[in-house]
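Next up is a structure, given as structure tokens.
With one protein chain removed, the remaining protein chains of the complex are shown where they sit.
== chain A ==
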């Protein structure tokens, strides 16, 4: 499975102790609070967690796309190909965005400018970053459209976004993001707005292109199914922190953090056991994500956790190595592991 992942190659992206805070009237929101991870060339890294856990902010922080009047990266380091990104000026960042590091967003319906043809939107990107002529950029746009398997690219390239279906638009977004051969593609919930059959097509397409182009992918999602299908390494985030990290098989075999277990139990299953002809109630994680303005002294998941102890409420569990390449931030890992998965 990890044929293209070179485990020995140095990581192309290293994020260390990233802290992104938003400054609101109600106080400082610690949206990302000390997250570290690294990404190797050609690897697919999944970042999972529920809404508001800081996954998207982590991605936006890498490209420095946090609106400056709202918040900023206050600490930590982001190294891309050994180069520190936090110190770069705005012009150098612009050179990276869409060129070396690309991003695709959740909403294919609104992520394309409705008044410009899709060809123009792709060509613009290529012209700017690769310095191609207008003609060459246009040819590149057609080439990218056929790469993402849009039929009849010569005609489609002249069309406007409203003439395309949701799945096609997401293909266009992918074409645009990959048009400059980026090293890293950040996909922020790329399939959430699509229906299930289209989701599978888009994921297959992304994986296929990854193999072909050798692009590393950061897959941000709340959908564990997407993670299982696409990723090699997985990070689980909760309340701005990384609570667990493991290779994908290991994570699904032996989830160590109660939150990861909760996420897994909350996935609806078609093969769920029938008890007296009634499907068991879908497991939910009780409670809501805690406030990020006034963090508790202990584990942020403690109020919602079935395994919590007094220690959990008082002290923050450190992220520790608990197995082969498996990190988790929980005091009660042993007890969690004893309980079998449903």
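Simple rule for what comes next: a residue touches a chain if its C-beta (ideal position, glycine included) is under 8 Å from a C-beta of that chain, and two chains touch if they have at least 3 such contacts; residues count from 1.
Methods note: contacts and distances are computed from a predicted model.
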item: Protein that the absent chain corresponds to, by UniProt name, given "ABC transporter permease", "Xanthine dehydrogenase family protein subunit M", "Nucleoside-binding protein" or "Na(+)/H(+) antiporter subunit C"; value: "ABC transporter permease"
item: Residue touching the undisplayed chain, where the options are A:57, A:73, A:176 or A:209; value: A:176
item: Contact residue for the chain not shown (choose from A:116, A:306 or A:325); value: A:116
item: Missing-chain contacts mapped onto chain A; value: 63, 65, 94-99, 102-103, 105, 107, 110-116, 124-125, 128-129, 152, 154-155, 158, 173, 176
